[in-house]
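Every protein chain but one is kept in place in this view of the complex.
Chains here go by letter, A, B and C, matching the order in which they are written, and residues are numbered from 1 within each.
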Amino acid sequence: MRKYFSNIWLTITTLLTGMRVTLGHVLRIRKGFVTLQYPVERWPRPERNIGFSEDSYNVIRSRLTVDMDDCIGCLKCERACPVSCIKIETEKVEKGEDILEANHRGVTSQGTQKRLLVTRFDIDMTECCYCNLCTYPCPEECIFMTGGPNSDKHGLDYEFSEYDRNDMIFRFAKVPEDIVASYKDKKVKVETSRTEADEGAES
Amino acid sequence: MVNYFLDIFANVSWLAAMPSGTQFVLAALMTGLPLFLFVAINALIAVYAERKISAFMQDRLGPMGQGVGLHAGKWGLLQTLADALKLILKQDIIPALADRKLFILAPFIIFIAAFVAIAAMPFNQHILAADFNIGVFFILAVGSVGVIGIIMAGYSSNNKWSLYGAMRSAAQIISYEIPAALSILTVIMLTGSLQMQEIIKAQSGTIWGILPNWFIFNNPFTFLAFFLFFISGVAETNRTPFDLPEAESELVAGFHTEYSGMRWAFFFLSEYANVFIVSGITAVAFLGGWQSPISGYLDGPIWGLVWFFGKVSFLILVMMWFRWTFPRLRTDQLMRMGWKYFLPASLVNILGVGLWDLVVN
Amino acid sequence: MASAVEMHFKQLVEYINEQFRKEFVQTGEEAPADHISVATADWKAFAEFLKNDEQLFFDAMMCITGVDYGEESDLGVIYNLHSMKHNHKLEVRINLPREKPVVPSVEQIWRIADWFERETYDMYGIEFQGHRDLRRILLPEDWEGFPLRKDYEFPTTYHGIEVPKMKEGWE
Partner (left out) sequence: MTDTLDLELGSVQAEEMVLNMGPQHPSTHGVLRLKVRTDGEIVTHITPYIGYLHRCFEKHCENVTYEQVIPYTDRCDYIASMNNNFGYAVAVEQLMDIKVPEKVEHIRVIVAELNRIASHLLAVGTFGLDVGAFTPFLYCFRDRERILDLFEMLCGARLLYSYIWIGGLSHDLPVGWVEKTYEFLDYFEPQVEEYNNLLTFNKIFIERTADVGVLPREVAISYGVTGPNLRGSGVKWDLRKDDPYSIYDRFEFDIPIGTGVMGTVGDCWDRYYIRIREIEESAKIVRQALEQLPRDGDVHEALPKKIRPPKGHIYSRTETPRGDLGYYIISDGKPIPYRLKMRSPAFTALSCINEISHGWMISDVFAILGSLDIVLGEIDR
């Protein structure tokens, strides 16, 4: 019989404490609410000074972007990507020589001479897993997530949704088609001449 | 209200000429339509209040309108209107293997049960759709008709989850009817009449000088009866901590899993109508309906409306408070509590009130 | 830290040799220093011994790993056992022929082996004899082939759905 009444008493007291907690929240709603009204109020980006010497490390995970002027086509980022969502094609070019019509600058901002013209640099953002592994091996630090340490060039962008999946493939190489075609058949000519030379050498 | 309108028709010449049948229908319509509009608006306000209260309890802001263009009003006021519009326009699917006739009929039965009970609800001294002399008994009787609708909905959706939901709610509502009826009995014993207006009139005046002579303060047994009735009322409207029939986390959505669009909206319309009825009866029976707390002052008809709606909305807020604080009971615990704790308590109550009445007066 | 485990391992090996069966585990210096390899025939008896013996009392099975040792060489199953009471660990390896990999199931001894064995069967096609309900656990019931084998080629369609559907403009 005693357990019967202690059960009732326990129920009443514990339920009342629970109600006191929720009532407390209602009364303190003015300063206690956590809602962020998205389109109007935005999430503050974490502060920039990430506190150690080289400012190149990137502490933001948003859309990947590439500075084509600095890219020397070394394919390190393509190899570092765990889901292989970066595709690069390059063509051999004379060292450090500008090709304006293919908007290719011969010397990078850090002064290295470019030997390769990057004809195709596509990143498929639907497959990218935002792990940021590709930004570390880059010798020129030209691939990074927008809004990171080089945010002066590219503002923060994490709202890049599209209607069509193919629009999510960002193509950074701006080399016109005919230039790419001309390099391709030049390369073919070089190959055929070399194969003839080999046959000549063998026979 | 109906005979009140009939008297008005009598002295208007062209209305009196009509046959008495159409006169009666016209008068009934004139009382029924505002009540229906009241129920719809009450549902809209209650849904908005529920969302705002639950948001404040959970450190959220709830529906807020901001930004430019079509949005949900200043503090999300238009949110429920937008929901209602959406529900009307939404495609309303009837499952192929469902039992079509019952499926379509179920929401209406539940709504009718809820709507008819409001007829006997006294809003103030004069506004009362139908002043039955068996008011309380009528409301309790009609209240239990809703169970048929729920079982129909559960059975006809041909879905295991809704069958579970329907069975659970049938057991729950029936087993909580009894403690509810018994605890109302204590009030009727004190007033001696079933008529709602009589019950309220019996609660005028003061007791111990300052307290209003409401039944809740009358004697300790009616004080306990107030809580018993209120909690079994919560159980009858299937709200937490007794919301087993539509337990989101287990039965997906209980008996109204297969409903969508306007049919689903009817379930919610009737749920909030039920909530209004339960709080209404509790206010009338225990908190003195349209009586003002300071007896003697501020008790004109307009003030009567204010007091009645004040008490009802306070009780509705308490119900919402329950919903966002407590976990859910299991079916067998629910039954055990209903039969082993509530029923003996209400029987002891009746005995207590009888003795108290005998001894004190 | 590593040396403590070796010594402990040596104690285990000596204990097993004298308790279970003479020369059950070769103890020459070329013997592997951290695991015991067992023939399939007496694995069931050895497992019961490991579990019920008072001194060893391996009551918890940590993990069963299936291994494919290469294109032409054979398959293998590695059992990692652990004792909650004495807090020591043991690794047992069994090598199986590639065509007919069959191992007696220890599912009655350690209840978790039920799901571990089903997963190893699912991924490697290793038959566990005496398993009460050996069917695929992760892959759909009617999936052909055993994915984790080295010689597994990817099916192009499953129920008519073309599996690797690449986007256009993306070779």
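Definition applied: a contact is a pair of C-beta atoms (placed from the backbone, for glycine too) under 8 Å apart; a residue touches a chain by one contact, two chains touch by 3 or more.
As the structure is a computational prediction, the values presented were derived from the model and not from experiment.
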- Query: Which shown chains does the chain we cannot see touch?
  - Reply: A, B, C
- Message: With the missing chain put back, one of B:F9, B:F115 or B:Y164 would touch it. Which one?
- Response: B:Y164
- Those residues of chain B that touch the unshown chain are 54, 57-60, 160, 164, 240-241, 243-244, 247-250, 252, 324-333
- Per the touch rule stated above, chain A touches the missing chain via residues 7, 10-11, 14-15, 17-18, 20-22, 34, 46-47, 49-52, 57-61, 80-83, 129-133, 136, 145
- In the full complex, which bits of chain C touch the chain not displayed? Write them out. 59-63, 65-68, 78, 80, 84, 87, 91, 110-112, 114-115, 123, 136-140, 147-148
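To be clear about the criterion, only the chains that are shown with their structure count from here on.
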- Message: By mean C-alpha position, what chain is farthest away from chain A?
- Response: B
- Query: Between chain B and chain C, what's the gap in Å when you average each chain's C-alpha atoms?
  - Reply: 64
- Query: Quick one: chain A and chain C, Cα centre-to-centre, how many Å?
  - Reply: 41
- Where does chain C touch two or more other chains at once, residue-wise? none
- Item | Junction residues of chain B - those touching two or more other chains | none
- Message: Considering only the defined contacts, which chain B positions touch chain A in the complex?
- Response: 53, 55-61, 64, 66-67, 321-322, 324-326, 341
- Message: If we count contacts the way the header does, which residues on chain A are in touch with chain B in the complex?
- Response: 8, 15, 18-19, 21-23, 25-26, 29, 32-35, 37, 39-40
